[in-house]
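Below is one structure. I have some questions about it.
The complex appears here minus one protein chain, its other protein chains still in place.
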Amino acid sequence: MATLLEVEGLTKSFFGVTVLHGVGFSVEKGKALGLVGENGSGKSTSMNILGGIHQPSAGSMRLDGVPYAPASPKEATAAGIAFIHQELNLFPNLTIEENLFIDSFPHRGVLPFINRARIRRQTEELLSQVDLPHRPSTPVSKLSQGERQLVEIAKALSRNARLIIFDEPTTSLTRPEVERLFAIIARLKARGIGIIYISHALEDVMAVCDDITVLRDGHVAGSAARGEIDVQRIIALMVGRSIDAIYPERSVKPKDDVVLSVSGLSQPGVAKDIGFEIRAGEVVGLAGLMGSGRSELARMLFGLDRFARGEIRIDGKPLVDPTPATAMAAGVAFLTEDRRGEGLIMDFTIAENMVLASLPTVAGALGLIDRGRISAVAADMGRAMHLSTTKVDDTLVKHLSGGNQQKVVIGKWLRRRPRLFILDEPTRGIDVGAKQEVYRIVNGLVEAGSAVLLISSEIEELIGLSDRILTISRGELTGSFARGDFDREAIMTAATGLAGATEMRA
Amino acid sequence: MSPSASTDTPAAPADRPRALRLAKLLLSEYFVLVLCVVYVAAIYPFVPEILTWQVASNILGDMMPLLVVAIGQTFVLIIAGIDLSITAIISMAAVVGASVMTGTNGYLSGSAVAVPAAILAMLAVGVAVGAINGLSVVRLNMPSFIVTLATRMFFAGLAIWYVTFHSTSSSIADLPASFTAFATGSVLGVPYTVALAFAIGVAAHVLLSRTQFGRWVYAVGANPAAARISGVPVGRTIMLTFLISGACASVAAMMYASRMQTGSPIAGENILLDVIGAVVIGGTSLFGGKGKIVWTVFGVLFLLLIDTSMKLLGSSLFMIYIIKGGVILLAATVDTFRHHLLVNR
Partner (left out) sequence: MKTGNRLVLLLLQNAPYVLFVVLLILFGLVSDRFLAVANFRNIVIQAAPIAILAIGMTFVLLTGQIDLSVGASMYLTASILAIYLTGIPWPLGLIAVMAMAAAIGAVNGGVVTRLGVASFIVTLATLFILRGIAMWLSNTRTLMFPDPITDLNRAHVLGVPSAIVAFAAVFAVAWLVLHQTPFGRQVYAVGGDPEAARKAGLPVRRIVFLCFVIAGLCAGIGGFVSITQIGAVGPKYGDQIEFSAIAAAVLGGVSLFGGRGSVVGTVFGAILIKTVQNGLNIINADPYIYPLVTAAIIFIAVAIDGLRTRIIEKLERRTIRPLTGE
């Protein structure tokens, strides 16, 4: 089969720092290349070069045998390269057809008006290609996340894309939506379109891609066809060492006293009859797919979302109609999955973020806030968290890396010495070093006698850290696994709600 | 991937200290104060009177009501709201207060408690309108611009109507001497109004910069979702800023009514744009999360310096309008530039 894209010796440096060292890979027509690597491994730089945002310092690219060197995103689009980003570039207030043609509306002859009939016809055609049974005049705001992604794909097709690059396409999709996406990708491949698929979800990469290239520190760490490599090997290539070392050993066993006890927690359409306990010194992992109700459960426990029935007890004391304030008073802390949107105030300094949830503790005489004390406690916490900077008073958190931002969020909550720490995707989008820091902190927390509820999409992470794993699907708990009998397959099965578990109980 | 700040290319060596000093001045908290001093120095040869005690005390007298309202507005702007109803509150509070204490057919004419009762009534008006504004924003999910536009229209109209029930003229005169003395009297040489405005300013400054509530105000303005998850009572914080703004407008109403010796429904009618202009000149952002009381003080001072010096120069109202507009535009442009500097620092 013919080669669609050939990348050779791609090198790029910014201000003397080389971030890509002669990276090369190729994409065949009608095949998918999985591009994996930690953050900072050079994936996004390579893709920015491919998309015309950056120009390489050295190296060459050929598209369909013709030299390809885009000077701008426009040129990349014109050459037939399309990106489907994690954050979609659609206008919810416009219709599907308007979104597809927003920058290239056909005119009605010489009149300056939009040729509606034509865009409607073309949109219908495109929507049928991506299996989206909606009318072209449907506003995008009415579509689910997965459906919007299909609109983006249709947009790529409308531009005659030869190569479509998917960047973390599945993070905000439900499982059926993921399956549908994969079916569409298969169809794109059958049409001869090349795919580059970038994801941290290695199972997805293995399911979709024909070839896999692993990047590490700006180098190609390895390349192989799907049949010749497995997930373990990919991880080893990504991190440059064996996976066992990532999860630190913990010295304590769970104690007997129960910190969190939940019973009969129900909310129509969201949760049904959820009950479980977490003991002091215990990490309970919650495995579930996107849209399974795992984050909603966390938000209910922290008083952010309402629930109709059920009881939550912290250290035996009931938490009635919780609000974030009362949950916090009871000793609950909550790290949200949306770090930038909800976890931090990006325009605040590190110190200001660190003390936001524990202001009374930095008050001095007359209840007035003591700036010196803020600096001191923030600096202490920064050191304990191994933050990259010590300038906690001057550095805005938006200038920190993802991993350091996450440490600020964790530090903010640790200042309250939580009895129960709910961590929703604590390692999403942070590199492996920062991940280990997070694991170390989690261990420190449970060793000090706190309880942890850990939500993660990475099953390895749950297995590596948890004393017990609960699975959730469609708002119901579907299984519980003790550390002794963790079994990837069984956990995945329970988390996807297969084996008819939900139907049988209903 | 963006280049990190530390690898920024250094400027040419000769330019660097000067550029740095300029940048430092631009970024300084006291930038607008420096502007005030520079402006006075520049204008002094033309209007030496500007540094006389008479003019200075005039500026102070003009400044106080404006300053108090601007302080209240600062709170609302920091939570990313806006309060357009302040002038209507001033009008409404002025006429309600006057109707209580006026010697002619007042509710409490001649009574010993007339003045305290009137002051309470004025405060009550401000707090009540503030509560309507706050509740509408928090509970009914309405944009503050429209809410306060509607309450402004409503209470400005109501104030005019209200006067017709209490007076045959267009305002309520004959206020007790003990009330009008507030505008003229002084304590230890400091006029009452200045003392009161100073006290409010200090209280507001401490509240914003040194209390938990103050931190909440900034957090809500910068990111309400993150504030909520950090345990901040977002609704209550927003509510309180509107109450503060309303109460401040009431205090300004007292100052106007005592100075004009009458409760007029058009008291402070024209200061809305001055107030917002002054706060923004000071550096408080319209998009929330950023602002300080001292900045507002400087902003009000600057606007009044221009106003007064232009009047002293014999400029007409229209000249003052043009220059005021130009200054607001310039200040906002400089602020945008400062913001870029901060981001790229």
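All chains are identified by letter, namely A and B, in their written order; residue positions are counted from 1 within each chain.
Simple rule for what comes next: contacts are C-beta pairs under 8 Å (C-beta built on N, C-alpha and C of every residue); 3 or more make two chains touch, one makes a residue touch a chain.
Keep in mind that what you see is a predicted model, and the values were worked out from it rather than measured.
Q: Using the touch definition given at the top, which of the shown chains does the missing chain touch?
A: Contacts of the omitted chain with visible chains: A, B.
Q: Using the touch definition up top, pick the residue from A:18, A:55 or A:144 that touches the left-out chain.
A: Counting the whole complex, the residue in contact with the absent chain is A:144.
Q: In the whole complex, not just what's shown, which of A:5, A:23, A:63 or A:90 touches the removed chain?
A: Only one listed residue reaches the unshown chain, and that is A:90.
Q: Considering the whole complex rather than only what is displayed, give the residues of chain B touching the chain that is not shown.
A: 84, 136, 140-143, 145-147, 149-154, 156-158, 160-161, 164, 273, 276-277, 280, 286-287, 316-326, 328-329, 332-333, 335-336
Q: For chain A, which positions touch the chain that isn't shown here?
A: 73-74, 77, 89-94, 98, 102-103, 105, 107, 112-114, 116, 142, 144, 266, 268-272, 291-293, 296, 474-476
The definition used in the following text is that only the chains that are shown with their structure count from here on.
Q: Write out the stretch or stretches of chain B touching chain A in their complex.
A: 1, 3-5, 7-9, 206, 209-212, 214-215, 218-219, 222-223, 225-233, 289-290
Q: Please give the residue numbers of chain A that touch chain B in the complex, ascending.
A: Against chain B, the touching part of chain A is residues 14-17, 19, 44-45, 48, 54, 302, 304, 324-325, 328, 334, 336, 338, 341-348, 352, 355-357, 359-360, 363, 367-369, 399, 412.
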